[in-house]
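With one protein chain held back, the other chains of the complex are shown just where they sit.
In order of appearance the chains are A, B and C, and numbering begins at 1 in each one.
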Amino acid sequence: MGDAVTAPLALRDVDRHFGPVQVLHGIGVDLRAGEVHALIGENGAGKSTTMKIMCGFLVPTGGEVLVDGRTRRFADQREAEAAGIVMIHQEFNLAEPLTVEENVFLGAELRRGPLLDKRTMRERTAELLDRLDCRVPPTARVRDLSNPDKQMVEIAKALRQEARVLVMDEPTAVLTTAEVDTLLEQVDRLRAAGTAILFTSHKLGEVKQVADRVTVLRDGRVVHRGPADMSEHAMANAMVGRDVSDLYPAKAAPRGEVALRVEELDVPDHAADVSFELRRGEVLGFAGLIGSGRTEAMEGLVGLRPHRGRIEVDGRSVTIRSPRDAMRVGMVYLTEDRKGRGLLLDKGMRENLTLQSLPDFSGLTVDTAAEERALDDAIARFDVRAPMRDVKVGNLSGGNQQKLLLAKTMLADPEIVIIDEPTRGIDIGTKQQIYKLIRELADEGKAVIVVSSEMQEVIGLATRVLVMREGRIVGALEGDQIDEERINGLQMGLGRAAA
Amino acid sequence: QETQTVGVSIPAATHGWAGGMNYFAQEAVDRLEEVYPQLDFVLATAGDAAEQVSDIEDMLATRNIDALVVLPFESDPLTGPVAAVADSGAWVTVVDRGLSQEGIEDLYVAGDNPGFGRVSGEFMTSQMPDGGDIVVLRGIPTTIDNERVEGFEEAIDGSGINVLAMEHGNWNRDDSFTVMQDFLSRYPNIDAVWASDDDMAIGVLAAIEAAGRDDVQFVLGGAGMKEMIARTRDGDPMIPANVTYPPAMIGTAIELTAVGLTSSAPVSGEFTIGSVLITPDNAEDYYFPDSPF
Amino acid sequence: MTGAAATAPQRRDRSHSLLDLHVLGPILALAALILLGTGISATNESTFLSASNISNVLSRSAFIGIIAVGMTFVITAGGLDLSVGSMAAFIAGLVILTMNSLAGTVESVPMLVLVGMGAALSAGLAAGAINGFLVTNMRIEAFIVTLGTMGIYRSLVTWLADGGTLSLDFTLRTAIRPIYFGGFGWLTWPIIVFAFVAVLGELVMRRTAFGRYCAAIGSNEQVARYSSVNVNRVRMATYVLLGLLVGVATILYVPRLGSASPTTGVLWELEAIAAVIIGGTVLKGGFGRVWGTVIGVLILSLIGNILNLTDAVSPYLNGAIQGVIIILAVVLQREKKAGT
Partner (left out) sequence: MTGAAATAPQRRDRSHSLLDLHVLGPILALAALILLGTGISATNESTFLSASNISNVLSRSAFIGIIAVGMTFVITAGGLDLSVGSMAAFIAGLVILTMNSLAGTVESVPMLVLVGMGAALSAGLAAGAINGFLVTNMRIEAFIVTLGTMGIYRSLVTWLADGGTLSLDFTLRTAIRPIYFGGFGWLTWPIIVFAFVAVLGELVMRRTAFGRYCAAIGSNEQVARYSSVNVNRVRMATYVLLGLLVGVATILYVPRLGSASPTTGVLWELEAIAAVIIGGTVLKGGFGRVWGTVIGVLILSLIGNILNLTDAVSPYLNGAIQGVIIILAVVLQREKKAGT
């Protein structure tokens, strides 16, 4: 594609303020038909804001949006959509009580006369999901879906619209490797069909794999623009502005006593016969495909779901019926669903940070000064970047929300930490810091479980890996055994390693 | 002997007088069920006219009633349904308020709302021959209340009595207390109060007492609540009189209906239970210590 | 895409049994009530299952029922309307005044009836639009808007009636009585209209884009907005629809009693909302079920009817029995749901 073709969608010198804070400074991007353009940058760099401006969800405070070379001011997203511009949001944008089909066709229902043509919509939804290798029935309620499935529904919804311009804000953050591949196949297909695609991801491997051109943002400014032939390392450095190497810290051999022993844990309908031991100083990885029941098993373990089985903490048998019970024995779980279960989006950072450990901050009344100090610490330790200190958490960038969630969990000072998808949506620079932090926790003698769908993460962090499949542990890997091939084989049911 | 069913349909106990009426209805039903084993009673209370119509429909459709005693919530809406009962051949007794059409009922035990207002007004004029400033508390906005107030206004017309203000106290102690407090704030001098109901009179008296005002010479309630009659009898200067509107009339009506059904005694016709002025002289005759009202 | 397709979990079919129990909840409660009624009427000579009793119960359910169908849409879309009872009273008053005042000039009774119906529908539409406007355009909490208009309409009807009762001209009343009492045998007009509204409502809720938009808005306004749904227009439409249905209910109400007073329609709003919730619609919005509402209305009417069958309970305690049954009806439903 040459420059002869006018860009179907472009930004020129776009600024954007939120109140007194300017988050975008003179952004210029242009998308070309039949090309995948990657927008990368640290958390809070302004990627989502840029994308929202392109798709009419936000108006720029300066500069202009060009459609086919002509200046357009979208009054709202509907006008952008009418111009063939469609966006997949970073956060789920689905009506939970509605079914998959209802969500996919929301706002663009097919009708026969005055009535809905449900059959055709269902068929088309099924087709779209099939294309994404997603096995969810169109009549399932979105509320009942797992995160990856929800993301697939989002993508199906966007594909349904046959857009000229498709803007995807971290579509792969909640997907597992296999699903990412499916998605990227679809991206290839759309590119071939002439769609202009803007894509963002913190997984630079994907960027490398799919993008034709790259724009790098830092602190709301474009710092690099060019073809995607740069190395991942170069991308990372451009984003962060310093040299990022050695993403994963060195592993230390687990020492310590058994901190947690789980025997025959059953979470009805989701996981069965889950048994394992966790030592102090150990980072235990849980790998598996979607629906393998890792999340549910962990939720059962901390009392968020009804469960059966024996649990011992530090050699003492304990009964855990609620997260409170779990916290009492020093065990804390960090949810994979930061928006729905992790953070109060309409509250500030301080309230969110201390919600779990509030008893530590309150005698008769809550000690707000101590809370503020804790917030200072958290901001420094986890590099939370907020436009203003009293911002509503819902207005933080996705990655910064995740950092706050981590900070909230760590504030409870747990002995046993269960982290579900710890770095979902976190930029590579911060990822490095979080990995270091997990390492440090282990070094301090805490016991850590990392549930992650990013195989590299499991491999890079864990001293031992358990692989789950269909609600059961199908294998354990240790030391040098931990590699992509073995994990893949196990999680797909191709082999069984001795536990 | 075959059992016969008597339906009794009355408004629910949403204010003091209605409460008394509910009590007397229940009491009459309990008593008469003992006396007349061959009679079966159905008592239904309704919160509004539509519900009362439903009750009457139910009695006709499911209980096949042989007689109906009804105290209509409102006259107009009840006329058709009660006529339907009469058409089914059942005996109909209407209490307190007449229906909009004549000749439907077999027995009419009537209260006299305009008369209630008139008697009250006449007492006011007799107490204040030189006129004076009064305030008036009205009941729940209904035709009954309108009739009473009209009767009262006619009676004081030209007497020099000046009505400073009227507000709805809804036949409710709390509401009348509030309204009276505000009247007392608003008017530095009030000679007397027509509370038009004993429940409202209680609220009014409490407000006056709390304000420590001595310009108000007396309060005239109504309907003959036993505590108030006792105070009149005992010569309480604040409550020099009362005007009857006996809730017990429902009991009388039920009893007469029972007699009419079970015997050949002629009980049809019209009985008007007039409103009587109670003063310390005759208070003893109207004091029924066992009544709840 | 390697072998993922093979190992990915199969298209999961939700286990239907649990869902069904949730669906069955209100139906079970209704069935239990009907059994209770039949049982009671067997012990005395009353006739609970007679055509005339059933016809009575269904006919009188029609007012609340029709309103509750509209309320289902409002609640599904995350709204609330407390004003429907006094709105009905006010519209009834207006209709009566209109018909009375025209009775002198317009000769033809059918013409007059049509004018009355027109008045009811347009007043309902206007009242609904006012509520809708205040909620959507002025962005005031629906609870406050409709609490306010509830007071306003109630006052207006009291004022129109001068504190007393507004009554339809006697001749007119006889002429329009068949609108409530007529029909095909026990199948009276109110029953027919209610059935029609209910079926249509269910259709609209389940089979039209409008129904979907209501659920979407109620579950997450932002999502609906991001999906190109005109949130304000849909929300407005729910209030207007409800207003219209209040108008329809009034058309059936006026012929029944031929009058309107300050006590007309008191607490209908609570009854309508209760019916909606008993039927399984979620009070906070996002999920609505018109047929459930119909069952909810029937449950509420039957409670009153059954209490009239027996002297076993003091009339003072009717309200308590009603309360217990309402809670039980919902427990039945929730207990099953708890299984999920």
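In this section, contacts are C-beta pairs under 8 Å (C-beta built on N, C-alpha and C of every residue); 3 or more make two chains touch, one makes a residue touch a chain.
On a predicted model such as this, the values are computed, not experimentally measured, just so you know.
Which is it among C:S155, C:T174, C:T208 or C:N232 that touches the chain not included here?
C:S155
Give me the subunit A residues in contact with the hidden chain, please.
Within subunit A, the residues touching the omitted chain are 19-20, 219, 242, 304, 322-324, 326-327, 332-333, 335, 340-347, 351, 355-356, 358-359, 361-362, 364-366, 372, 379-391, 408, 412, 433.
Touching the missing chain, which residues of subunit C?
Its contact residues with the unshown chain are 82, 134, 138-141, 143-145, 147-152, 154-156, 158-159, 162-163, 270, 273-274, 277-278, 283-284, 314, 316-324, 326-327, 330-331, 334, 337-338.
If you put the missing chain back, which residues of subunit B would it touch?
Contacting residues on subunit B, toward the hidden partner: 12-16, 18-23, 26, 138, 141, 165-168, 170, 172-174, 177-179, 181-183, 185-188, 199, 202-203, 206, 210-211, 227, 292-293.
Rule of thumb we're sticking to: only the chains that are shown with their structure count from here on.
Make each chain a node and each touching pair an edge, then name the shape: line, ring, star, complete, other.
line
Which one of the chains is closest to the middle, using the mean of its C-alpha atoms?
Smallest centre-to-centre distance to the global C-alpha mean: chain C.
In whole angstrom, what separates the CA-based centres of subunit A and subunit B?
Measuring from centre to centre gives 72 Å for this pair.
Between subunit A and subunit C, what is the separation of their C-alpha centroids in Å?
44
Could you list which residues of subunit A touch at least two other chains?
none
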